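Missing here is one protein chain; the remaining ones are kept as they sit in the complex.
Order as written gives the chain letters A and B; numbering starts at 1 within each chain.
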Amino acid sequence: MKPNKAVGIVGYGGYIPRYRIDAAEVNRVWKDSAMPLGRSFKAVPGPDEDTATIAIQAARNAMRMAQISPEKLRAVWFGTESKPYAVKPTSTIVADAIGALPHANAADWEFACKPGTEAMQAAIAMVGSGMAPYAMCGGADTAQARPGDILEYNTGAGGASFILGEAEESLAILEASTSYVTNTPDFFRREGQPYPSHGQRFTGKPAYFHHIRAAVGELLNETGATPESFKYAVFHQPNYQFPLKVAASLGFPKEKVEPFILTSQIGNTYSGAALLGLATALDAAAPGDKILLASYGSGAGSDAFSFTVTERIEEIRSRGVSIKSYLNRTRLIDYAVYARYRGKLRMN
Amino acid sequence: MKIEIAGVGTTKSAEKWELGLLDIAIKAAGKALKDAGSVTPDAVIVANALGGALGDQQNLALHVAGGLGYSHAETYSVCCDEASGGAAVRLASALIRSGMHDTVLVVGAEKTSDALPDMLETVRSAGLDAAREASFGFSPTIAGALGMQHYLSTYHLDKEAFYHIARIAHQHGSTNRNAIFPWALDRKQYLKSPIVATPLSVCDNAPPCDGAAAAILKKGSVQTSNVCILGSANTSDRKGIVFPITSLQLPAATQSATMALKEAGSQLSDMSLMELHDANTFLAALSIEAVGLAQPGKALERAQTDDFLLTGTMPLWTFGGHKSRGLAPGASGMYQLVEAVLELRGDAGENQITNANKALVQCLGSFGAQAVTHVLG
Partner (left out) sequence: MQIAKSWRRQPSNLRLEGTRCTGCGQLEFPTVIRCAQCGEIEFETYQFAGKGKVIVASTVYEATRDFGEHVPYCAAIIELEEGIHLATMITDVDPADVTVGMEVEMVTRRIAAQGDNGPILYAYKFAPQLQIL
C-alpha cells in the first residue's frame, strides 16, 4: 500500500520517564531466584505522569523538530492501552497542549501494542490523499502488568510521536506499508480489569512471529526489496529476544536490529515500543538509508513500513530531542517506590 | 471619636471536642458581655475564616446573635482569612463612628478540629490565590517554608536563627492558662522538630486550634477608664505568595501600621507592647521588620536579645502569640486584641508587663496581602 501522493515524516519525538527499576529487583520481590545473564531495566512513570503526559511531551518534541504551525495539523491520533480516561479521548488533551485544536481530528486508537502504527497508516493516507497538509500519530503507554507476572519484569513506560507531511519536506519518505491482521487472542485485558492476561507461549509462534513475518513478507514482495536493501530494521520489542529472532528468520542480521531494541534500558513500552525504536533508528540514520518498521499488536496484527531517509534529515533532526537524551536520564528506584508510583498500594 | 473596649472574653485555645463553632463563639461572647456589665449590643459582628468552607455554620453572626437571644441586632459575618478579627473590629468601629450604633459586639471564632489536617490545610490555602496557588498544592505553610528559605539565603543565616521567634512566644505562653501549648521551647526541641516543608518545621508553625475571643465596643466617653482604639487601618497589597517570598517585604503591614499610628498620633516608640501575626516564624520575622522594629534582615538578630520579652523594651506576643497560645485563624486577630486589652488594663496576671500604656495589634490575611492594625491605649 502507498498513497498516490508521496508522503514522509517531517518530524518525530519521543519521551521516556526518568525512573528505572532493575528487573533483578522485581525478581527479588517475587521469586528471589537466579536471574539470567544480562541486566535489564524498565522505565517507570513518576507519580505525576500517565499516558497523556507522556504523549504530550513526545508530541511537543515532534513539533519542536518539525517546526510547523500546529493549526496545520488536521489529525492528532494517539494509540494506547493505558488510557487515563476510559471514556474521553486522550488525544484531545494532547492536541490542546500543542495548540492543534479545534480544526483537527483527534482520536484514541486501540490495538494492543500497535495502534500507533495503525494511526500512522491512516495519517499517511490522510496526507497522501491531499486532505491534510500534516497529520500527527503516535503511541504511548504506561504498560500494565499483574504484580509478579512475567510481564512485570519489563513493562515500561514511554511513547513517540510522528508528524506526516508531504515528501518534499520530509526527513524520511514512505515507500510502502502493509498490514496483516487475524483474530488471535494471545493477549488481552477485559473491560474494567487493571491487568492484562496472556497465553504465555501462545504469544510467540502463532502470534508475534507469524504476524510480523507475514506483514514484512508482504512488504518485501510488494516493494521488491530484500533484507539487504535495508540499513536498519525495527521490530516491535516485547523483550530482547523476540525482535532478534524474528529478524533472523526474515534474514536481517543482528547488527541492523539490535541497536534499536530498547527493552534492556526501558522495558516494553507497549504502544510506544516499535515507535520509540523507529525514532532511535532515525536518530542514527543517514541520507539514503532505508529503514524497515514492523509493529505487532496482540489480537492480532502487524503493520510493516519501509522508509527512505532524505538529505534533510540532519538539519531537521538537529532541532529535536534525541531518544538518547531520555535513555541517559535515569533515576533508579526500588520495588517499594515503584509500587507506590504505579498505584499498586491500596490507599482507599 | 474614641471607641472604647468595654469588655473582653476568650475561650481557651484547644481542641474542644465537646463544643461546636457556634458554641465557642457564644461562650466567648458571653464572657465579654459579662466583663462589660449590663449592655445590649445594637450589632453583632462575627469574624470567621473557614467555617463555610469546612461545611460548618454559614452566616455565623446571625446565628450568634440568635444564640445570645437578640432579636433586633444588626449582624455581619466577616471573612478576611487570618485578618478577619482585625477587620471585624474595624467594621464595628465604623458603625459606631458613623453614628449608626453605640454598642457593637465583635466575636472571632474558629473551629478547626472538626476537619482532618489535610482538609484544614486545603481550606486555609483557599485564602491564597485559589486558581494560581491553592489549586497547585500551595498552602500558607509551604509559602512560609519558601519565604523562610529565601530569608535564610538572602541574609546568610542558619535555620536556628528562627528559634528565637518561637522561643519568645513559648516563653510567654508558658504562663498563659488559655494557651494550647503552654510550655517553654528549648533549642534542642526546636531543632529536632519534624520538617513540614524545608526548612520550616512543626515548631515554626502556629498550631491550628479551636478558639473564640470577643470584645464589646462602645462609643467612647471623655472620661472613660476603658482601653480605647486610638487608631486603625486595614490595607491590602498585591495578592499572592510570590511577592512576600521574593521581596521579603510586607508592604500592607508597613502601610497599615504607619496609618494606624498616624491616626493615633503615636510613634512606634510610644508602644508598650505589640501583638504581631506569627502564624509561622517567617511571617513573624517579616512583621517585625514591616512595622519598623528591625531593619530588613535584622528581625532575628533582635529576637536573640531580651528586647521582645515581657521584661524587654518592646514585648511581643505577650500571651504566647499564635505560636504558643494557638492559631484559630478567623479568631486570631480577636485574641491579639483581647490580650493587648488585658495588658493595658493590668489584668494580664502572670503575663503582665509593667507600665502598659499603648499597644499595637496587627493581624495579617492571605499571607500578608492584607493587614489590619489597631493602636490601643
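Observations on the model:
Everything below uses one rule, namely that a residue touches a chain if its C-beta (ideal position, glycine included) is under 8 Å from a C-beta of that chain, and two chains touch if they have at least 3 such contacts.
Keep in mind that what you see is a predicted model, and the values were worked out from it rather than measured.
When the omitted chain is restored, the residue from A:47, A:130 or A:185 that touches it is A:47. Contact with the omitted chain, checked across B:150, B:219, B:298 or B:345, is made by B:150.
The chain not shown here touches subunit A at positions 18, 46-50, 52-53, 56-57, 84-85, 93, 96-97, 99, 321-322, 324-326, 328-329, 331, 347-348. Against the chain not shown here, subunit B presents residues 117-119, 121-122, 125, 131-139, 141-143, 145-146, 149-150, 153, 194-200, 238, 240-243, 245-246.
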